[in-house]
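Of the protein chains in this complex, one is absent; all others appear in place.
Chain IDs A, B and C follow the sequence of writing; residue 1 opens each chain.
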Amino acid sequence: MSTDLPVLTANDFTSDQDVRWCPGCGDYSILAQMKKILPTLGIPPHQTVFISGIGCSSRFPYYVNTYGLHSIHGRAPAFATGLKMTRPELSVWVITGDGDALSIGGNHFIHLMRRNVDLNIILFNNSIYGLTKGQYSPTSPLGKVTKSTPMGSLDFPLNPISVALAAEATFVARSVDTNIKHLGEVLLRAARHKGTSFVEVYQNCNVFNDGAWDYAKDKAVREENTIELEHGKPLVFAGGKKGIRLNGFEPEIVNLDGRVSQDDLLFHDERAHSPTLAYLLSRMRYPEFPEPIGVFRAVERPTYDYLVNHQIEQARVQRGVGDLQKFLAAGDTWTVT
Amino acid sequence: MSTDLPVLTANDFTSDQDVRWCPGCGDYSILAQMKKILPTLGIPPHQTVFISGIGCSSRFPYYVNTYGLHSIHGRAPAFATGLKMTRPELSVWVITGDGDALSIGGNHFIHLMRRNVDLNIILFNNSIYGLTKGQYSPTSPLGKVTKSTPMGSLDFPLNPISVALAAEATFVARSVDTNIKHLGEVLLRAARHKGTSFVEVYQNCNVFNDGAWDYAKDKAVREENTIELEHGKPLVFAGGKKGIRLNGFEPEIVNLDGRVSQDDLLFHDERAHSPTLAYLLSRMRYPEFPEPIGVFRAVERPTYDYLVNHQIEQARVQRGVGDLQKFLAAGDTWTVT
Amino acid sequence: MSSTSTSPELMEFLDSSKPRQAISGVTVRLVGDSGDGMQLLGTQLTNVSALAGNDVATFPDFPAEIRAPRGTRAGVSGYQVHFASEEIFTPGDGLDALVAMNPAALVTNIGDLKPAGYLILNRDSFDAKDLKLAKLDQDPRQGDRLKPYHVIEVPMTTLTRTAVEGTGLSVKEADQCKNFFAMGLVFWLYGRDYRPTLRFIEAKFKHLPAVAEANRRALTAGWNYGETTEHFASTYQVAPARLQLGTYKNVMGNQALAWGLMAAAELSGKELFVGAYPITPASDVLHELSRYKHFGVRTFQAEDEIAAVCSAIGVSFGGGMGVTVSSGPGIALKTEGMGLAVMLELPLLVLNIQRGGPSTGLPTKTEQADLLMAMFGRNGEAPLPIIAARSPADCFDAAIEAWRIATRLMTPVVLLSDGYIANGAEPWRIPDLSKLPKIEIRHPAAQSSGEPFRPYLRDEYLSRPWAVPGTSGLMHRIGGLEKEDVTGNISYDPKNHQHMVNTRAQKVANASQLIDPVQVTGDDSGLLVLSWGGTYGACYTATVRARAQGKRVGHAHLRWLNPFPANLGEILKRYQRVLIPELNTGQLRFLIDAKFRTGAIGLNKVQGKPFTVSELVDEILRLA
Partner (left out) sequence: MSSTSTSPELMEFLDSSKPRQAISGVTVRLVGDSGDGMQLLGTQLTNVSALAGNDVATFPDFPAEIRAPRGTRAGVSGYQVHFASEEIFTPGDGLDALVAMNPAALVTNIGDLKPAGYLILNRDSFDAKDLKLAKLDQDPRQGDRLKPYHVIEVPMTTLTRTAVEGTGLSVKEADQCKNFFAMGLVFWLYGRDYRPTLRFIEAKFKHLPAVAEANRRALTAGWNYGETTEHFASTYQVAPARLQLGTYKNVMGNQALAWGLMAAAELSGKELFVGAYPITPASDVLHELSRYKHFGVRTFQAEDEIAAVCSAIGVSFGGGMGVTVSSGPGIALKTEGMGLAVMLELPLLVLNIQRGGPSTGLPTKTEQADLLMAMFGRNGEAPLPIIAARSPADCFDAAIEAWRIATRLMTPVVLLSDGYIANGAEPWRIPDLSKLPKIEIRHPAAQSSGEPFRPYLRDEYLSRPWAVPGTSGLMHRIGGLEKEDVTGNISYDPKNHQHMVNTRAQKVANASQLIDPVQVTGDDSGLLVLSWGGTYGACYTATVRARAQGKRVGHAHLRWLNPFPANLGEILKRYQRVLIPELNTGQLRFLIDAKFRTGAIGLNKVQGKPFTVSELVDEILRLA
């Protein structure tokens, strides 16, 4: 018997199910990147679990040859939390949509963040309800005309990154479906983070919200409209021609034209003690600002599953492994003879 | 017939019900301040509605002689949103607890904030579940020993102010039950704000979590442990002896000993365009920092109820007031004669 | 776009040179890939048939995926239309014609085509790739399998491409016109007036003139193909049905439901508020209503179903018309809120457009399996009235009646529809609103006595006053804790609790004094077929047929499931046997057996599909 780990490939993570997303859907690209990074983690398919809610994105588990749970709308974090508390050795991924995570599932989302359960949650943000055929979502912009808002939506959108940060997230990142290299790297970072890793992926729904992220996707403009975050590096974009400087608490765009140098810029620190910098970055939105992609924040905090299981161990150390018969027989008892 | 408005008093807002909180509960003080400010708003009791969830705090509506709805656990914001969308002329208050608003009701809470419905939501934060007799809540500190956590809680607490800010709140404030002057002023500011006004009140549950806020309440120490926010003013505390200065993105405590002057301090701006400053302030927690009380943020944004009703008007202007008979008879029809 | 075509004779002009054969009714099913526009095709055929004065009933059937993989069986989308010169109540059983746009569509639907029925195929979609996508080893056209049918293979793709040449469309765009080619052919075959469809094309592609032109050409090409090909010996003619006098339009169930709510609002002098969270097949009610802001309709896409029902209760508390709409899984989430509404005794409508369950189940399929959840799906003793719509057009009346009871009795009411009704279409006689009875609502007036208002003082039906915030002197506080009768104060008194439980139950029972007695059609002894909801049409039709075969059969249909009409027990007694057909495992039967201990017989089908008439006839013949 050989003890060598078999070398895994994307194929090992491909299930036998037909993929049923619309042709051209951004979900395909995310699936492809996922199947690319999974074999590199050293975790076999049978120790990996994908849990999703309901939505187009939530069909994802069917397409990866791991254990999978396609649960109910908005609640995937809760299933995953229970699973991970009792099976901390499993690698758990939560797949969700903008409606699933932030509309019906908003509460579980924030509680997952604060608990810092050691799992990865990937939010496929297409700013629309795909599966129910095109209503606005919590990330749709104000005034969005959709099936349920013929005169434009009136709900001020939620900023998923801001919300995650406010909910005490330890790992927060953003990427773009078609920016495959970047996406792959971010997924990998998420997988490696101990604790809840939250990744927002801009995902194009070409049927109900086509082009929503063109500004961040199109080769021609994406350098102007996004900014890649790198730990310890200044915030530079537009191919090095522009940067972000701080003006009080407001970021501002500056031209790196010689008068302003990189040293004057805001430097990214994903490990900052306080989440304020990350929060500030999350407020940079197109079109006023280039939108940051990459890792906003990555800090360590004991994970919930660790703490739970540690408490069990502690209890056993302090009180001995429970002996149920002894326990039941203890206390005030009397015997009928 | 006189058209003079009758002068209202706290009595006009006192219902005939026996107040049933535990003797010594912080809720009494909040009730008293509320009954003090209500008559000053120029809104009669019958145009005022109190809506609550479930919890000790949520008994509040019974004790004010207005319209009241003691609803179900965590959902008060949803009832209030429906009511206000259709009855924008009413003055609506939501009363909630830390469990009610942030545990079961967390999702409605964030969606209320982002929609900016014109109402006031007061969170009685006693960091415990009062009504169910003492389990930890989402604001209980890590390690808290309660009925459900005999070895200490493991859930990293939520910061209500941070969450509200991340959810796009337009008015966010904090006060303390026994700091009655401050509390009264904050409630008044909340009442006057157009949009969702969120006020966190530190409330003592003397039965299940006595003393949780002593650091912010006790006359002897509260000057050291809290800092009163004033718009446009530097952050000064400890009777003017100390202040808060910015060091990068981290606040730091400085002694105003001459070497550092007030001008070096962080100045509060509740109307800042970006919520980043307010967010930073929300991260200042005891014991590392004095905790800010007062108004963190107060900005204007069209309210949801206004927008909804405005769209109705717009539609009527654009398409004429709907004539149902005509509408039904329109389109492809045929007549059987 | 308003047009009233009063004269079916107009069609003469469009008539064929081929001989015309008069028939009383036809059932056609159009099947193809989800991307092939079958739903549009079906809707147009429905529309022109209705405009031709036929009675019409339809059954759309589409996959749960937005775009299931092209050409696969999972991606097949269908639309069945039954149009007739007599009154009809179902979309038909066996098909007279099946139009199949690809092999997957063919093999999944051929079983329903009647022997000698027309099978119209797009010959261009039967190459190796298409067969593979449909998981077929062999071309289904080979061998004897299609022998029983009148097969007509049409190179639709090629002919369409040719027809639209010169409009500037790409090949891909051109191919998207082939449903209009098929439409033209079907219209020709059944002598349908295609001008309403031309108008439809014009309106829909207003901003895409090339596409409009291409579709027009495809439609005409299809028509001309029928006229010139040798395939067809004759066309068929379905005369107008002798419907009740009046002006009609074609409606789908969810549409009629939305309009019924608007009418109920108008009749009661209220503005309509609908709090909803999108879910199939209920979303269209939200979509439809969101378009009528100039009617004062406020729609609220809540963050979830819980917020949706709670927002509606908040509205009712404020004196407005609180409505929430969802489907099974969403209704499950509303149960706590509905229980509160029972306790608050506020009017509220909860619309459940049922779909296949349990859990996420079969989202796009129909079922009647949420009746017992509507009855009992709340903690504690929390009764409420339940009404069920029986057909697309009936949704209009059901909505009004539901609101009438909700306001009269100050109670939440559950209205049950289902996916079959929601997406099905039929002619609807446009009512004269001024002749519909008003829904009287009285809100207590301001009071200056200084006395505390008594929110649970009851009237003769045990209904309490609907005092509205903003009214001076009526300030009161209500909630989910048990309350003392009359004063509404919190009460833990044992006797009061018993009294309130009884009172709430009695109040709901009192609805039986406000609703119509159940009516029987057909024989008043022998076998009674007892139906509810969307199976109405099939049950009615089946009993007519069974009687025509000499059986003693009556039919009764329950509009209200809770309470039962006052005369139901007495009617049940008249029959030797009672058959209750349901698209569930026997939920009404359960209620009937518990209440009347009849030992009713169930005919139960849980396949995501409605009953066919013949399934019912077979069972009736077996029993009667």
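The definition used in the following text is that a contact is a pair of C-beta atoms (placed from the backbone, for glycine too) under 8 Å apart; a residue touches a chain by one contact, two chains touch by 3 or more.
Keep in mind that what you see is a predicted model, and the values were worked out from it rather than measured.
From the options C:G166, C:P209, C:G269 or C:G380, the residue with contact to the unseen chain in the full assembly is C:G380.
Considering the whole complex, the residue from A:A32, A:L69, A:I180 or A:V254 that touches the absent chain is A:L69. One chain is missing from the display, and on chain B it is touched by residues 18-23, 54, 56, 72-74, 103-104, 106, 129-133, 135-136, 138, 147-151, 155, 207.
Hidden from this view is one chain, which touches chain C at 63-64, 74, 327-329, 331-333, 335-336, 339-340, 342-343, 354, 356-363, 365, 367, 369-370, 372-373, 375-382, 479-482, 492, 494-495, 497-498, 501-502, 504-505, 584-585, 590-591, 593-595, 597-599, 605-609. Residue-level contact of chain A with the missing chain is found at 15-17, 44-47, 49-51, 54, 61-62, 65-72, 75, 77-87, 89-90, 107-108, 111, 308, 311-312, 314-316, 318-322, 324-325, 327-337.
We adopt the following convention: only the chains that are shown with their structure count from here on.
Chain centres here are Cα averages; for chain A and chain B they lie 29 Å apart. Here the spacing of chain A and chain C, counted between their Cα centres, is 40 Å.
Chain centres here are Cα means. That of chain B falls 44 Å from that of chain C.
In chain C, the residues that reach two or more other chains under the touch definition are 293, 303-304. Across the assembly, chain B contributes 107, 111, 308, 311, 314-315 as residues in contact with two or more other chains.
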